[in-house]
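Only one protein chain is missing from this complex, and each of the others stays in its spot.
Which chain is which? They are A, B and C, in the order written, and residues in each are numbered from 1.
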Amino acid sequence: MASGLSFEEIQKSYLKVFFALLVLTALTVAVTTVHFGDTANIVVGVVIALLKAGLVAYIFMHLKFDNRKLRYFITVPMFFFVTLVFTLTMLGL
Amino acid sequence: MDAALHTDQHLHGNGHAHRESFLRHYVFSTDHKMIAKQFMFTAIFFLFVGGAFALFIRWQLAYPGEPIPLIGTLLPSTWVNADGAVTAEWYTQLLTMHGSIMIFAVIIPLLVGTFGNFAIPLMIGADDMAFPFLNMVSFWLFPLAGVIMMAGFFMEGGMAASGWTAYPPLSAIASPGQTLWIVALFLIGFSSILGAVNYITTVLNMRAPGMKLFDMPMTVWAVFVTAIIITIGTPVLASALAMLFMDNFLHTSFFLPENLVVATRDMSRTAGGGQPLLWQHLFWFYSHPAVYIMILPGMGVVSDVLSTFARKPLYGYKAMVFALAAIALLGILVWGHHMFQSGMNPLLGTTFMVSTMVIAVPSAIKTFNWLGTMWRGKMEFTVPMLNAVAFVSMFVIGGLSGIFMASTPVDVFIHDTYFIVGHIHYVLFGGSLFAIFAGLHYWFPKMSGRMFSDRLGKWHFWITFVTFNGTFFPMHILGVGGMMRRIYDPTVYDFLKPLQPMNEFITINAIILGFAQILLVYNFIHSWYRGRPAKRNPWRANTLEWVAPSPPPHGNFDMPIHVYRGPYEYSSPASVQDYLPQTVSPDELAEQRARHEQRLARQNENSRPVETAL
Amino acid sequence: MLDWLPENVSVFGEGVDHLFSLIYYISVAIFILVNAIYIAFILRYRRKRKGERAHYYHGNNLLEFSWTALPFALFLFLAFYSDGVWEDIKYTEKTPNPDLVVEVMGQTYLWHFRYPGSDGIFGRRDVQFMSTTNPFGIDPGDPNGKDDYTSINTMNIPVNKTVLVHLSSMDVIHSFFLPNMRVKQDAVPGQWVDVWFNSIKTGKYEIACAELCGSGHYLMRAVLNVLPQAEFDHWVDEQYGNALAALHASTAPASSATTAVTPAASTTGETNQ
Partner (left out) sequence: MSTLAATHSRFTTGINHGKLGMWVFLASEIMFFSGFFGAFIVLRNLNLDVFTAGAHQLDKVVATINTAVLITSSLTMALSHLALERGHQEKFRLFLFITILCAFGFLGIKSYEYAAKFSHDIYPWTNTFFATYFTMTGFHALHVIGGLIPMIWMLGKSMVKGYPVEMHHRVEALGLYWHFVDLVWIFLFPTLYLIF
């Protein structure tokens, strides 16, 4: 991974991510108090969750620095997850 | 492992890394070859258990309500009635356990567990799996699960009895045996996931220097792709099982609608609101890919065996690999074809029919490439070859019957009839199991260091081949006649009575088929100790495992491995013999040729005709 | 092999059987083709002398392409051809409007059939009322339900009439299988599925359960009587009479359904309780 950087530098970036995650968490909770309508709330919730997930995967799990091929291990299952859910929900079984 | 250990392995090259205690070596071994053998013997044991169950099933179907000959009266009263005939309850348990055992405790362990473990490291020139310890764990989960699955025998209510597909509500309101079945399957699933992690890592990371992905033999490709399917599919089954367990054990209602009227169980706690079809979707999302898990490694093995004994390069190697990949990808998108009549939206029926038709194409590609491989070959009909050849034509029958079911309107009639049962056995027995026979014989010399008895092998093949068709082909006709699967006594129905003679014919064949399997076991056990010692490369094959000693010592290879070419260079004009191992370096090759030239020259001086020398 | 098919008496059965035989002949052709080549190779390309060499050849892309494209085309053709028939059978929007609607309820191990009374309207149903004595969960309060009548393991229908079946189950999954009608549809608890068929021939046929539903699965057999219109009407009146009689006899309406059943059931002598 980004071994070019010093311990402190990386620590700093980790801390940034950490605070970002906390803020986003606070945000999702806050958002639920205002009501945009059911689907809208779901969308917002999921989007924020995806953002957080992206941060964790990208920085904490080193996807940013590692061999790009590793990203398949997330994208491929996601594809099948989507097909599964899509089929299940599309026509109500 | 250091040089010292290696050298003295040569002194007694029986491949047993001797410094280990009995326990470490035979029981809790982390050596991929030993684990492969453990998988093999356990699975063959289960083949006989599941097979015996099948024979009981067959007896009941041919002679409904008649006592089982010889052993009938000896069986416990929970299984058979007073005069020793199979009871309806036990019949249902039998067919459930037969299916579950054969699929989860025979075919998958043999194809993935045995061949995966034995072949991968040897064929890619590694000296063990990436995670030997994980490997051991993944084996030991399997007999454990087997025991748990069978434990239902000793509980009231008996074993699981809702088919290997375990559709709720039936499975959700069933006896404790069903709960055990769920737990067992969960463990087996976990075991194969661990295995898959191991295979993928090993294949990606531990190939011998010079070996590109496209230098890998089909067997390795097949198991690799299978492992990918397992990583995607099996976890979904696991979560489905988890939910079924909750329904079955904690009275939740993932799969149970409101207010079921059930006598056998107190439903007061069950709230309802669930959806039975949800299980079917999740189950088949795994279990259709699972049927390809059960055929792809077989296809890989057969490709290798065919090419080796046709002494000819595999026809369309790249196409074969892409076909594998295509099957893997599409295979996860067709699960709905098991649910055409399930009450799922007919629109989905249409879409899944199309995807199912499409997925047959890669299988077609493979079939024709196998034919291509044999074209203008110089085939040697050894036992492995015979079984491989049988595989191809039997798989074609099984596959074609799949097309009938893929066509939704036809499936309306043949769904859940013996046509399906015929299909199952043509693909699983005629396909997977023949491939397994081929592979077991092919690698037997490498595994045991001895040759099997060719005569016994051929007897076993021919009897199996003939009685196999005698057993399972008529099942298609039963299906056309409308005979439902999983019924205890067909004679209840007037429209099935005329089919009874065929049922008897099937049973007679099945019994012979069953006992023929004893030949296989006898041949293996006997040859394992008494067979004549095998050379390193008895089949004159190219792939890496044949460079290692037979059997390979702990650490496999006694020389540095470097790969210079693909695995299928048979009859290459470049080489002196009709094969060209992957490890032979260009200069080495040049040397061989030079020596060969000289010999020819000398022979010409002695004015002897060249042919006789060759 | 297809001679073994049970006699077809359904209007859309034609389509199914035709498709069946089409695929049958295609597969037989392909099987013979493949295996003929195969056996020819086996006989022709054996290794006779030591040191013989095979033809050193790695494959041909044109061939690969063609034997990918041809099956692909064939399969797509089959898929689309099949889909036509499939839509006629199962798509709700393509179902012809029915002359008779029957509700069918699967219970381990028997089939309940429910007919709307003379008013042609079914009484309200509600899962809450479902019980062994009231398999359809008929609402006792609803007057429309009063003249409805049910029967066990016998289904009577008029010939040449479109029959629409509302199918469900009260415990586990069953499958409503009419071999001669080329009809099969799973009965899923908590869910009502529509199946239709139209018999072109009178007679007595069998109804089977095709989905494992317990150790009595094989016993779950019912009889389908396809009657001439007149006979059917007569049967209807009879049932109707019984229903009302039962109604006057007993005060509890819920049980009226079952008392009405007994004569019908006994006529077949095929009840498996």
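Rule of thumb we're sticking to: contacts are C-beta pairs under 8 Å (C-beta built on N, C-alpha and C of every residue); 3 or more make two chains touch, one makes a residue touch a chain.
What you are looking at is a predicted structure, and each value in this text was computed from that prediction instead of being measured.
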Subject >> In the full complex, displayed partners of the excluded chain >> reply: A, B
Original post:
Out of B:V49, B:L144, B:V183 or B:L278, which is the one that touches the chain we can't see?
Top reply: B:L278
Original post:
Which listed residue, B:M206, B:L371 or B:V492, touches the chain dropped from view?
Top reply: B:M206
Subject >> subunit A, residues in touch with the chain not shown (by the definition above) >> reply: 3, 7, 10-11, 14-15, 17-18, 21-22, 25, 28-29, 31-32, 41-42, 45-46, 48-49, 52-53, 56-57, 59-62, 66-67, 69-70, 73-74, 76-78, 80-81, 84-85, 88-89, 92-93
**OP:** For subunit B, enumerate the residues touching the unshown chain of the complex.
**Re:** 1-3, 6, 125-128, 130-131, 134, 193, 196-198, 200-201, 204-209, 230-240, 242-243, 246, 250-254, 269-271, 273-275, 278, 281-282, 555-557, 559-561
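By our rule, only the chains that are shown with their structure count from here on.
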Original post:
From the C-alpha centre of subunit A to that of subunit B, how far is it in Å?
Top reply: 39
Subject >> Computed distance of Cα centres, subunit C from subunit B, in Å >> reply: 34
Original post:
For subunit A and subunit C, what's the span in angstrom between their mean Cα positions?
Top reply: 48
Original post:
How about subunit C: which of its residues touch subunit B in the complex?
Top reply: 1-2, 4-6, 15-16, 19-20, 23-24, 26-27, 30-31, 34-35, 37-38, 41-42, 45-47, 50-60, 63-64, 67-68, 71-72, 75-76, 78-79, 82-83, 85-87, 89-92, 107, 127-128, 130-132, 135, 170-173, 175, 177, 179-180, 182-191, 193, 206, 208-219, 221
Subject >> In the complex, subunit A residues that touch subunit B >> reply: 76-77, 80, 83-84, 87-88, 91-93
Subject >> Complex interface listing, subunit B residues touching subunit A >> reply: 232, 236, 275, 277-278, 281, 285, 332-333, 336, 344-345, 347-348
